[in-house]
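What follows is one structure encoded as C-alpha cells, with my remarks underneath.
The other protein chains are all here in position, but one chain of the complex has been omitted.
Chain naming follows the written order as A and B, and within any one chain the residues start at number 1.
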Amino acid sequence: MTKTEWVGADVIRIDAKDKVRGVLKYMSDLSFPNMIYGAVLRSKHPHALIKKINTKRAKELDGVVTVLTHEDVPGLNGFGIAIPDQPVLCSDKVRYMGDAIALVGAESKEIAERALELIEVEYQPLPVVCDPEQAMLSSSPKVHETGNLHNHVKIERGNVEAAFKEAQVVVENTYFTPRQMHAFLEPESGVAAIDEDKNITIWCGGQHPYRDQLQVARALGMNPRKIRIVNTPTGGAFGGKDEITVQIHLALLVLHTGRPAKIVLSREESVIAGMKRHPMRIHMKTAAAADGTILANEARVVSDTGAYASLGGPVIGFAIEHSCGAYRVENVKLEGFCVYTNNGVAGAFRGFGANQVTFAVETQLDMIAEKLGMDKLEIRKRNALRSGDIAALGHQMEASVGLLRTLEAAENSRLWQLKEEFKAKPSAPHKKRGIGIACSFQGCGLGKGLPDYGAASVELLPNGQFAIGVSCPEIGQGNTTAFAQMAADYIRCSVDDIVVLSGDTGHTLDSGTSTASRSIYTGGNALKHAVQNLHNAISPIAAEILCVPEDDISFGHGKIVSKSCPDKILSFKDIAEYITARGLSIKSEGHFIWPVSETELEGYVGIPHLLYSYITQIALVEVNTLTGETEVIEAVSVPDPGKAINPQGVEGQSEGGVVMGMGYALTEDTIIKEGMTLTRNFSTYILPTSLDMPCKIETIIAEELEPSGPFGAKGIGEAVCVPISPAITNAIHDAVKVWIKQIPATPERVYTALKSREVS
Amino acid sequence: MKVNVCLFGPMRKYRDKDKFQLELEEGATLARLLDHLKIEDRIYIVILINGRRAYEDEPLSDDAEVLIMAPTGGG
Partner (left out) sequence: MTRLHVAIPESIDEALGLLGKWGREAAVIAGGTDLVVELKDRLKSPKALIDIGRVPEISGIRETEGGDVWIGALSTHAEVASSTVVKETAPVLADACAQVGSPQIRNRGTIGGNISTASPAGDTIPALYVLEASVEIIGPKGKRVVPIESFFQGPKKSALAFDEIVLGVKVPKLGKEYVSFFRKLGQRKSLAISIVSVAFAGRCQEPGLFTDVRIAFGAVAPTVVRARTVEKAICNMKLDPKSAQYISKLAFRDCVPITDVRGSQGYREVMACNLLYEGLLEMGRVRKA
C-alpha cells in the first residue's frame, strides 16, 4: 500500500471549530416561519386498554392548531426496525408509560403542553408484566397477542456435560445487568416542513436516514421518495436514535397542517419514552482444565426488551454470539430469550448485547483464574482467539484477529507493569486498591443473512475541490472527518479540499447505518470504489489536455502527472475549469457489499459476523471499605480498530467508551418498578461527571490490519465501552475480595457484599 | 432480458430459492419484478440494483443483479 498522507494522522475534526464555538446548528436549533410546536400525550398506565379518547376540549383551546390520534395515521399505524409492533399513536392498548396516544400541534410549546392536559383518555388498567422470567410463563398476562417471547436463540456445539465432568474447575453464577440509558446531550428532537407538492423534509437526529425514510413512508402510506430525511448533525445517539424517535410524529404534524413543525422531548419524556439497553439476567456455567483452557460454557440469557421489539431480536442473537467472550470454546450450550414486558422499551445501544454477556464471562474467567492460581492476563492469552480458530458459534475467524496483540500491549502498559506499586499506595488505610483486566470482541457490520451494503459519491467541484457523500450520519463519533481523510488519500488531494456531505437522503447515496461499528469500513470501501471511478473519469480528460495516452496519467499529491513526461502536470482545478467551461461535470459513485462469514446458522439472521474488533482494558480502583464507594483511579484501553484512520479520534472514542462503561459498572440504572420509571432525570439517573472520571485514561492503539478494510480499518465505536465494566468489577474483587454479580456496583451493593463476606 | 435476483431474510418467503434468474420483458421496471414475485410490502423494503439503492419505478437492465431485503439493523 502506498504511504498515506492523511490516513493515520491526527487531522482536526472537520466539525470541531463549529462545535467548540457553539455555532453548529443541531436539528432542534432549526426554526421556520409559521412553525408549530408538537407535544405528545403519553400513557398514564404501563399496561391498559384504551376505552375512549376525547380530544374535543384540547382542540378548542386557543392556539391549538391540530390534535391527532390513531385515526389520523394514513398508513400503517406502527413502526419498528424489525417488526412494526410499536403504534405511532395507540388506538386500543398501551404497553408502557412512554406510549404515544395523541399528538398536539400548537402555536407555542406551552399551549401544546396545556392542550395535552385537556385530552381525556379512558383506560382499563391491565396487570403489569414486569418480570421477564415470569412473563415467559403461560400464566402471564400478554403484552402482545403473539405472546411475550419475542425471540429465542439456541446454539449447541460439542458436549458440555462431558466437559463439566472432566474439568478441573467449574464456576456457575447468575449475573444481573442494568437498564443503561444512552443519555445523549440532545434529546430526541427535530423539525419538519412540507412543500406544495406534499414533499416532506424531516431534520431529525438519527442513525440511518434511508431507513427512517421507509419507516415514515410506511406510516404515512406515501412514496418514500417524497420524504427527505436529514440526520446530520446528531447530538449523540449511541444506538438510541437507531429506531424512529419523533420522525413520524413530525411528518404527521406537517402533513395535517401544511405548516412546519418542531418537536423536542424534555429529558423526563426522553427517559420514560426512549430506548434503553436491555437489562439481562445471565446464568453461566463455565468449565476449565488445570492449565486454564476453557473447556465448556453454558449460558442462559433472559433479555427484557420492554413493550416493543425494536432490535431486541438481533440484540439477543448478538449477546449469544459474544457470550463466550473472544475465546476458543469447543463445547457450548447457549440459550437466549428476548421477552416483552411493560418495562419501558429497549433497543440498540453501543455494544449491542455484548456488554451484558462480557460482564458475565469475564467475571467467570477471573474466578477460574483465581481457583487455578493463574495470572489474570495469562488465562486470557491462553484462551484468546487467533486467526483461523473456530469461535463459539462454530464459525471460523477468517478476518484479522487482534486480541493477542491487545493483550501484549496491555501487559506492557505502565499500569500493568507497576500494578503492585499502584496497589500498595491507597489514599487511606481503610481504602483498598485493586487492578482488573478484561477483554472483548465486537462483531462489525450487520452479520450473516443481512446484506450490509454501502454507497458513496465523489464530485469534482468547479473550484477543484471535491464533495464526497456518505449517508452514515455524523452522530459525534467523527466519521465525517475519517471519510475526508480516506477520500483525500484515495484521490491524492489535500484533506482541506474535501467537503463532506453526510446523513441526508437528498444529497447522499444510501450507505446504511451509523451503527454496528460499521460506518468507517463501509463508507471507506464505498469511497475507494467511487474514487476509482472518479480517476477513471478524470484520466481521459487529463490525457486529452496533456496530449498523452490515457494510461500515461497518474495521480499524486494534488496533481495529475504524465508518467512519461513528469513536467506535464495538471491540478484538479485545471480539470474542473476545463470541464466546467464545456458544461460537463464529474460525479462518480462507489458501491460496496460486505463480505460475510461462510458459516450459516439455520434459522438465524445477523449472526455470526465475519469481522470483529478486539480490545483489552485495565482498571485500577480504590474501594472504600467503610462506605462501599469505588473510585476508578486509572484505566488503560487497548483497542484493535484495524488501521486507526484518525488516532486522536480513536483515543476520543476510547476515553468516552471507558467512562460510559464505568457508568454501566458503577452507577447507571434506569429503575422501573411496576412499569413506572423512578429515575426520571439526571438527579437520580447517575451518570459519571467530570469529577468521577479516572485521573488518567491511557489509550494504546494495537492495529491488526484488516485486508478487506479501507487502509486496513475495521470499526471501534462500540468495543471501547465493553470490557472496561468487568475490568472494574474484577478490580473491585482484587481490592476487597468480593465478586460483583450485579451491576451497577453501587456503594450500597459493594458494602453489602463486603459485609456478607465478613459474615460468611 | 434476464435479471439475477437474490432474496434475503424474511424476503425468502416469496420464493423457494433465494438466488435465481428471471426472464422479464425488455424495459421492465422494478415494480414489474415485484409483481412477478408477488411481494406485497412495497414500502418497507430495500432493493439494490447492481449495488445501488433503487425504488420501484426504476427500469431494470439486462443481467442486472437485484438484491431484495427487509431493512434491518444491528450492533
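Assume a residue touches a chain if its C-beta (ideal position, glycine included) is under 8 Å from a C-beta of that chain, and two chains touch if they have at least 3 such contacts.
Given the structure is predicted, the values throughout are model-derived calculations rather than measurements.
Engineer: Tell me the shown chains the invisible chain touches, ordered by label.
Structural biologist: Counting the whole assembly, the omitted chain is in touch with A.
Engineer: Which candidate, A:Tyr175, A:Phe441 or A:Tyr751, sits in contact with the chain we can't see?
Structural biologist: Considering the complete complex, A:Tyr751 is the one touching the chain left out.
Engineer: Which residue from A:Ala428, A:Cys565 or A:Cys695 sits in contact with the chain not drawn here?
Structural biologist: Residue touching the chain left out of view: A:Ala428.
Engineer: Can you list where subunit A touches the absent chain?
Structural biologist: Looking at subunit A, the ones touching the missing chain are residues 110-111, 114, 428, 430, 624, 626-627, 629, 667, 671, 678-679, 682-684, 686-692, 746-748, 751-752.
Keep this in mind: only the chains that are shown with their structure count from here on.
Engineer: Give, as an integer number of Å, the spacing between the C-alpha centres of subunit B and subunit A.
Structural biologist: 29
Engineer: Spell out the residues on subunit A that touch subunit B in their complex, using ranges where they run on.
Structural biologist: 75, 81-82, 84, 208, 210-211, 214-215, 217-218, 221, 223-225, 239, 242, 311, 314-315, 318, 348, 351-354, 442-443, 445-447, 449-453, 455, 509-510, 513, 515-517, 589, 591-593, 605-606, 718
Engineer: Which stretch or stretches of subunit B touch subunit A in the complex?
Structural biologist: Within the complex, subunit B contacts subunit A at residues 6, 8-9, 43-46, 48, 50-53, 55, 67, 69, 71-75.
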